[in-house]
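Left out: one protein chain. Kept in place: all the others.
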Amino acid sequence: MPEKLKTNTPVEETEKVTPLQFLKKHVYDITSYMGLVLVAVLFVIFNSGPRFMFNLSSVIQTASVYAVIALGAVFVYSMGFMDVSIGQQVGVYVILMILIGNKVGGVPGVIVGFLAVLALALICGAINGAVAVWLGLPSIVTSLFLMFFFTGAQVLLMEGTGKNSIELEQAVRPEGRNEYSLMLIAIVIVLALIAAYFFKYTKLGKYTRAIGANETTAAQSGVNTIKWRVIAYMALGVCVALGSFVLLTRTGTAGKGSGSGYAMDVMICLILGGMPLSGGMKSKISAALVGPFTYVLLSNDLTTMGVDLNWINFVKALIFIAIVLLTCRKKDGVLPR
Amino acid sequence: MSKEQIIEIRHMCKNFGPTRALRDVDVSFYRGEIRGLVGENGSGKSTITSILAGMQKATSGEMFYKGQPWAPKTMVDAQRHGISMVLQEANTIPNCTVAENIFAGRFDEFSKLGIVNMKKVNEAAQQLLDSFGISHIKAADSINDYGFEDRKLVEIVRCVNDDTEVFVVDETTTALSLEGRQLLYKLIHKLKDNDKSVIFISHDMDEILEQCTDLTVLRDGEIKGNLTREEMDAPDAVKRIRYLMVGREIGEAYYREDYDSSHRPEVALELKNLTFGPIKDFSLTLHKGEIVGFGGLSGCGMHEIGRAAFGLEKLASGSVVREGKEIKTCLEAINSGIGYISKNRDTEALILAGPIADNIVLPSIPALSHASFISPKAEKKLSDGEIEGFRIKCNNGRQWVNTLSGGNKQKVSFSKWTAKDSDVIIMDCPTRGVDIGVKQFMYKVIADMKKEGKAIILISEELAELIGMVDKLIIMKDFEVTKEFTRSPDLKETDIIEYMI
Amino acid sequence: MKNVKRIFAIVLALSLVLALAACGGNNGPKKAKIGVGLYSDAGPAPDSTKAYLASLTEKLNVEFVYTTLTQTDEAANISKVQELIAANCDGIIITMDMGMEAILKECQEAGVYCAGYLCDFDTSYNNNYDNVFKNPYFLGTVADGGCGNELKRGYDFWDSLMEYNEAHPDDPVTHVSFTTFPAWAFPYQQEYVNQFIEKCDEYNKTAATPIVYDPFDESTDVLMFSPVDSTYFSKHADIDAVMCICAGEFVYGTMVSAGVDKTIKLFAAGYTEGDNANFGSRGNGTYQLELVCAPESITYPLVLLLNKINGVEFKDMPAEAERRSCTSFIINSDADMELFEKSIYLTNDPANALLTPDDVYNLTAFGNENATYAGLVEILNHMNIEDLAK
Partner (left out) sequence: MKILKKVFLSLLFPVLMFTAMLIITASNSKCYVNGDFIFLKFDLIRYVVLDACQTICVALAIHLQLKNGRFDFSTGAAMILSAIFAGNIGNMTGSPYIGFLVALVSAVVISCFTAVVYMNGRLPIIISTIGVTLLYESLTYLVFGGTGISVFYQDTRLSVFGRMPGIFVPAILAMLVFTFYDKMTVAGRRGKILANNQSAGVNIGINEYHNTITSYVFSGLIIGCASIIYLSQNRVNPQSGLSTSSVMFSYIVSVFMGRFIGLASNDVIGIGIAAVSMSILDYGLNCMNLGAGGWQQIIMGVFVMAFYTMSSQIGNIQKLFRKLTKKEA
């Protein structure tokens, strides 16, 4: 900007923001945080007995897998894309880690297994990110392809073993339950810090949000969209591989159905956490932490409150609809698509 | 001569949230007139007409149409009663037939029990097209087969029929070439002669002065003045209108004042024998401190040249070279210091659903990034500097771009490249849909850029702007260069037009 | 506001319960909550199991919570068990051998006992005996059709076929094929086929009209818990009957769409709602055998759990957890089916159950000082179709 053009013209008076306007503007954030607080309070109330610590660590065990994957998924969702193959990828990765781990043996086996899976996850990320662009496909189609592919691969792999369930010989989790919880919390916190850094303070986060908000504009402003799409999907890949490992630590085993439903669960988690499915500038990394814990605590609360098993899904559906009505409702104009 | 009043608006107010778009407006429209509506962006011109035509509802106030209270439910409702409106943006529906485009809102007239008779629809549509004298458009064809001009004509056909009493043209001409404009002018004059009423909104002062019989000026949601034809013909009319619009003296300095067409010797950008699409073998050398302008009708290929220079077009042969390096993608272009202001501001140049600051710093992110870290402080410093420098009206950099007016939006898309400190800036219609105050500001920015040694390509459909700003003017027609002019005080629009059509 | 009210109500209810529990003295068994992880959401077996358990709640002072386990996802099962523990269950009944080691670790940690029902825990038995069956929190399991060395289901099929041929001398079954679930899920089904073949070979040595069987083909005859291929009946041309070691529904649907439901007979293990309409001489007369496990067999894990929860023990309680077989209903005539239709399995009426709440109470160590483990095991041998007649 040429220096002499800078004048002292005052920028227009800042409008006063009333509390109500603030509430309206941040209804999304507030709802998701309030939701978490509510389910957490209910959790404390209904679990105040001797099993409190036990139940808390159960919640941590379940939610940490979701959280790890969701932290990666935020990058993809902030571009307005989604990946429906996450669940099947997790299934195949867990099986592969066990097969490779057992073949090589010991701790090195686990490491080799994890690295192999990580490589595979990165390749899938590249397919999801790049192939869709090259072939002119919506990203959902490549992820559908991967979903079918990995469903098949999981079945074939398990049939190859001739067993219902395979087990990793090397122990991968601390014996004590509390130590295990601490390990999971540590993983989630470290990963969340890394993800938050990349999301807030690096090109990755800024570019994925820009792509989600307007891909053409991003491209014309110097964003190599293909490259960053691939990187974002690879970031998800890393997190899916990590999430698979965390899942593996829970049981040390895997089966035909391992990981099933994770793609949808992660999506619901992110929505509950306040992530807009269309991506863009309203995307936020906190959704990946708030969502999973809300989701798991909610399930837990409903069971402990003694809601009939058949009614739990109904209640969950109503809560989901209520939250999206509060947060995603479009006020005027044409019907949203 | 007393004309019959057809529409009367009393005490109309319209609020968009805290923004007051219309403040207690009283205005009347008469038969047999072409009423121009002018005002800066956000002054309320389109708000009045869109309420009149049923697109939205007023917050308060009354309307009377032919003496009766008037409250249209939808645009079609208004159209059935004789008030039609053509909008600025392309409003045809792709992948549908011409007939469907024309009659989609009125299928009920051709259907029984919800079953529509497409044969009848096609016949009626063709009849209508013929009656407008545009028989070359066939009702049963897909709209995709027709170009931009023809589509606009289809839109006009959709709006205007025998029952049309009031015809609103909302900045339609900005999107039209000269040919299209002529057709539209003919139509509104015919309507006027048939004792109908026309309301004409435009940013183009010359057009307004030429075509309108009356003029109403708005500012900040209030009527600031009415001019008759006689007053419009007065020698200082333009100055007076501008004063009414802006509310202060514009001053003489509007375009560049100097006629020095020199530039620095260094070459900033070279287009070598570009061949792509219909464009064959185009070459251009742009120097530092030079403004090269492109003029022509909208389909003449000048926009494509701008895109090609920014690496957005796939070249069949030839090359774009900057500082010895060939530029093949827009990424390379940006990295080598080229900036591009797209004419499709809202869809290509800006992230509407995002903060101003993020828009401004987006091209500069690689420069801000140190070992992957991008400091929020540095970002804020950069964006605040631009917001201040460009006097972008906003609360702060976190405000979203879609809350800004057109002119301020355009300032944001300018500031992206000044923040990046690009040396070559390609501007495609930089002042389209921007009001006078902002325009004046932009021209000053461009002139200062030249002085700083930036190289500029200015593509525009407004000849006056080109004549006023550029060192070298290239006129194109049918994808070929027809004439080049150099900067001179004697250059007149009439000299140029013949090379355009 | 509503929530405050709700919380208030819950607190009130809780304190009432506590007060009642305190005043209740030690007259009856301790209030217990048992989580039941069933293998399916719906169907006659889960429904009748729930109906049976519901009838016991009052007498045994026990409350039941249900969840559904999966056959393929260990992590999901653990989460379900954790939810049951979170719901304050004192004991858990499990129907799936999937991730048992990890599940038992959870149970141990929370001090919750675990026992099996309708599942032989074969994978754990063979591969993980020490961690599962020796785990003090695993109390044992009951399954129908025999466990380990007591296998005899293949013979049941053969006997049933013989019975059918005797009853229909004009139109005997002379050509059969097999279907089973995959070995990874049900390792003994292949063994049942071999048992059948062994009997058949023996029979054919002497019989006037031998019974032909299509050799068992892994790729055609193993069903992945989905209906049999449409090409099955092309691949097994000319058969008179299918020996369906798995649930009949996976074959019947394809039979109907292939139009062979009237010509080919179906001998099936595992009853599905509606099978009775086409059983024996009814309807299309497709089904000729059904093997069903009585829901009352859940008494075995239930009693073991309640003993532990009440802190009592049978004197003859074995040191390590056992897996016990229970007899199944072998239904292979119209008369059998009529009896079966009156059972709790189809009526969901606890009045039709083989055991009354008092019977069950007397089987427990706290309800009856003289009750023994042997006695509990003994009742598992009295869940035949004949017992329904009594």
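All chains are identified by letter, namely A, B and C, in their written order; residue positions are counted from 1 within each chain.
Note that in this section contacts are C-beta pairs under 8 Å (C-beta built on N, C-alpha and C of every residue); 3 or more make two chains touch, one makes a residue touch a chain.
These numbers were taken from a predicted model, which means no experiment stands behind them.
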Out of all the chains shown, which come into contact with the hidden one?
A, B, C
Per the touch definition above, residue among A:Leu56, A:Ile271 or A:Val290 touching the missing chain
A:Ile271
Contact with the hidden chain (one of A:Val27, A:Ile45, A:Leu122 or A:Ala153):
A:Ala153
Which residue, A:Thr31, A:Asn47 or A:Thr142, contacts the hidden chain when the whole complex is considered?
A:Thr142
The missing chain sits against chain C at residues 41-43, 47, 219-220, 224, 226-227, 229-231, 233-237, 249, 252-253, 256-259, 261, 272-275, 277-278, 283-284
Chain not shown, touching residues in chain A:
84, 135-138, 141-142, 144-149, 151-157, 159, 261, 264-265, 267-268, 271, 277-278, 309-318, 320-321, 324-325, 328-331, 333-337
In terms of residues, what is the contact footprint of the unshown chain on chain B?
55, 74-77, 79, 87, 91-96, 100-101, 104-108, 111, 114-116, 118, 158
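Everything that follows uses one rule, which is that only the chains that are shown with their structure count from here on.
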So that we know how the chains sit together, what is the shape of their touch graph: line, ring, star, complete or other?
line
Using C-alpha centroids, which chain lies at the maximum separation from chain C?
B
Per-chain C-alpha centres versus the global one: which chain is nearest?
A
Distance from chain C to chain B - Cα centre to Cα centre, in angstrom:
75
Using CA atom averages as chain centres, what separation in Å is found between chain A and chain C?
38
Just curious, how far off is chain B from chain A if you go by their C-alpha centres, in Å?
43
What residues in chain A touch two or more of the other chains?
none
Given the complex with chain C, which residues does chain A contribute to the contact?
38, 45, 47, 49, 51, 54-55, 58, 61-62, 65, 155, 158-159, 161-165, 167, 177, 247, 250-261, 299-300, 303-304, 306, 309-310
Please output the residues of chain A touching chain B within their complex, sorted ascending.
1-2, 4-7, 9, 11-12, 14-15, 201-203, 206-207, 209-210, 213-214, 216-224, 280-282
For a test of understanding, state which residues of chain C touch chain A in their complex under the given definition.
3, 7, 10, 41, 65-68, 70-76, 78-79, 82-88, 97-99, 101-102, 106, 109-110, 123, 127, 183-185, 224
